[in-house]
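My structure is below; once you've seen it, I'll send some questions.
Heads up, one of the protein chains got dropped from this complex, but the rest are sitting where they should.
The first chain written gets the first letter, and so on, giving A and B; residue counts start at 1 in each chain.
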Amino acid sequence: MAVTEPRTSPESGPFQPDLDRQKSLWARIWEHRALYVAISPFYILFAVFGLFPIAFSLYLAFHKWDGIGVMTYNGLNNFKYMLTDAEFWQAVGNTFMIWIYSTIPMLFFALIIAFLLHAPFIKFRTLFRVGYFLPNVTSIVAVAIIFGALFANNYGFLNYLLQSVGLPVVEWLNAPWGIKIAISSMVVWRWTGYNAIIYLAGLQSIPQTLYEAAKIDGASAVQSFFRITIPMLRPVILFTVITSTIGGMQLFTEPQVLVGNDGGAGAAGMTIVLYLYRESFINNYFGYGAAVGWGMFLIIALFSIVNWKLVQGKSS
Amino acid sequence: MNRRRRTRWIAIIMVCVLLISGCSIWPGQDDSASSKKVTLTLWYWNRSIDDKLIARAKEKFPNIELTAQKIGGDFKAKLKTTLAARSGEPDIVALNDWIMELFPSEDRFYNLYDLGASEVEDQYLPWKWKQGVTPNGQMIGFPMDTGPTALFYRADLFKEAGLPSEPEQVTRQIDNWDAYAAAGEQIKEKFDGKVFLTDNIGSVYSQVLSQSTERYFRPDGSFIGMDSPAVRKSWDMAVAFKEKGLLANADGWTPTWNAAMNNGEIASFVGAVWMKQVLQEAAPDTSGKWRVARAPGGDGNNGGSFLSILKSSKHPKEAFELIRWLQSPENQLEQYQTLNLFPSAPGVFDTPAMKEEEPFFGGQATGPIFAESAQHVPEAFFGERYPSVHNIITRRLNDIAKQNADPQQVWSDTVHRVERELQR
Partner (left out) sequence: MASKHLKSLVLYTGLIGGMLISMFPFYWLMVMSTRTTSDIYKFPPQLWFGGELWNNITRVLQQIDFWGAFLNTLFVSGLVTILVLFFDSLAGFAFAKFEFPGKKWLFVLLLATMMVPSQLSLVPSFVLMATFGWVGSFKALIIPGMVNAFGIFWIRQYATESIPNDLLDAGRIDGCNFFRLYWNVALPILRPAFAFLGAFTFIGVWNDYLWPLIVLTDARKYTLQIALSQLNGLYNTDYAMVIAGTLLAVLPLIIMFLFISRQFISDIAAGAVKD
């Protein structure tokens, strides 16, 4: 298994495959005890700090509770209300649309930026990294003030630019699509650099020897790109797709600080979690909020599985 | 190399474990166990109580160890989670105008009547006092500041549009909402649509409603119905304002509103006394041009806070003494001067401090106007579901104003939504 030839396929996958299926389950577990010890801290902590809240919210989803008083049993009413609530479905629609407007451009830009930064002759790498990284560092409240000022209906910066070239003013925060664009641009601005750095880390871990060997074999730049870079980058791409899917579905802070707890005009910026937050913490319906949370979990899970299959499906 | 690195890691982990388990290394962890002093914790938000007054409280009550915590941001969320977990509860907590949402949990608060509140009841405005009393007669909130409303207007813009500009004239001639709307049309014409009468549809609705003796529920908890005269009147007036083009569509608490005010796009609004502070900070360029007159249609109240004592407190008597002192008429007057918090104790309305001339309002003394307003606020019953119903209505009104939705359509949709809401 010594390495003298260049590899053209990724070295992903397990290094220590499980060969002895004949052994009993317990024997195998004991044999791999080191591995279980390695992963157990997370699961133990999770059992205590993650599982209880989740179980609690499942219990709560069948009750009515204002957060302070007594919990009264409510059967399936919370779920019924949710499925028949136009505002809930609007929130689902909004969340998907904002996800489309924001995640796809963001990952695309992030990939491009990562490639640009990876080019060997680029200087001032650190400066660029700081510049692209700044958006993610700043507290979201300050960012919201800025974006509010950018997109404001009457005195916003964007409208100022539009006016100065003679175009009509756009009422960004009154129009449903305008609100979504404003929120999406906040998300893109904030997370592109973050994902670019992830891609950069991935790009930089691809061994140069692969490229050199491919060159010797006569591969062109495009061929190298599609047969070395993309496959080697696939685990990292999968990571960003899954985390942006989950993050996008759970979008909360950006719309809340930009347009408020009600999602702005016509509730165009109301995402699912914002809806959950409003129902729980503002309207004091914690039981209903829990039901919404579970509905949301199902939606995210389904959507994530779809995305996972899309990215991972064509594995070599 | 390996061993050194491993040793370094082990050292780091051990330090972490030590630090976590012995978090008490951090200075100031332990509370001083002084047996003679009574420890009280107070939760409030920025500018709801004067910090200097709190400092003086510590001198005035030497037997009370007072920890005053300023909670920024989501005060209600923190209060509710604390109450839910029954842990870390303060002794005294400030409550805002959503106090009625806590009425169903009145058992978590001390009944201030049991602690002697009735002794001072006659020193405070009756309608404000009653807002802190639950339908069962339990008093959970001691009056702090109030928000009597009045009409803020730009005297210069009014004058230019041919409208009365002196406060007494305005009070007399623009004394109901129809007259106010007519004034708005005059302004619109004069300034060619560049200046609006008022800021947004939600505030028109809320202000008209706040002038009524009814809201959405009867004291027995039953829903009055969306067809109640108070609701219909408020709704229709708000929609009328929209249809006449009198609204700038600037939402409150946004920098857009600030800009609109500062740039002279809005000529007036009906607002509570604490809007003085907001306006001054939002629109410093317009200083000297504003005046205050009595609101068209009558007096109302927006906002205002209360102080309450949680049942978990071990020292309710001392806590009540502290509350009584903090909100004594004299101290309320002082907080009017330092923080612009309008007193709920009418006894101080007549003092010179409340009649000072204010340069921002062109030398007018606005105190007396608000004092008059405060004394005529109609008593009304809110009920614990007031906020959620009110929010539904104002949200839908915004659709009419900002997206030109059909008012009839929105009305029936709103009625439907409110009915659904009440069935939950």
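Throughout what follows, a residue touches a chain if its C-beta (ideal position, glycine included) is under 8 Å from a C-beta of that chain, and two chains touch if they have at least 3 such contacts.
A quick note: this is a predicted structure, and the numbers were derived from the prediction, not measured.
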Practice problem: Give the labels of the shown chains that the missing chain contacts, considering the complete complex. | Solution: A, B
Quiz item: Of A:F96, A:F225 or A:F297, which residue touches the hidden chain?
Solution: A:F297
Quiz prompt | Residue, one of B:I54, B:A77, B:V120 or B:I224, that touches the chain absent here | solution = B:A77
Quiz prompt | Residue among A:L76, A:I100, A:V137 or A:L167 touching the omitted chain | solution = A:V137
Quiz prompt | Contact set of chain A toward the excluded chain (per top definition) | solution = 1-3, 10-18, 25, 28-29, 32, 34-36, 38-39, 41-43, 45-46, 48-50, 52-54, 56-57, 60, 67, 109, 112-113, 116-117, 119, 121-122, 126, 128-143, 145-147, 149-150, 152, 154-155, 157, 160, 189, 192-194, 197-198, 200-202, 204-210, 232-236, 238-239, 242-243, 246, 249-250, 252, 273, 276-277, 280, 286, 289-290, 293, 296-297, 300-301, 304
Exercise. Write the list of chain B residues that the hidden chain touches.
Key: 2, 5-6, 9, 12-13, 16, 19-20, 23, 26, 28, 45-48, 69-74, 77-78, 80-82, 84-88, 96, 255-256, 258-259, 262-263, 274-275, 277-278, 281-285, 303
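We adopt the following convention: only the chains that are shown with their structure count from here on.
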Quiz item: chain A to chain B: how many Å between their CA centres?
Solution: 38
Practice problem: Can you check the complex and tell me which residues of chain B touch chain A? | Solution: 74, 76-77, 80-81, 83-84, 101-102, 104-105, 108, 249-250, 254-256, 259-260, 263, 265, 387-388, 391, 395, 398-399, 402-403, 420, 424
Self-check item: Touching residues (chain side chain A, partner chain B) in the complex
Solution: 64, 66-69, 77, 81, 85, 145, 148-149, 152-155, 171, 173-176, 262, 265-267, 281-285, 288
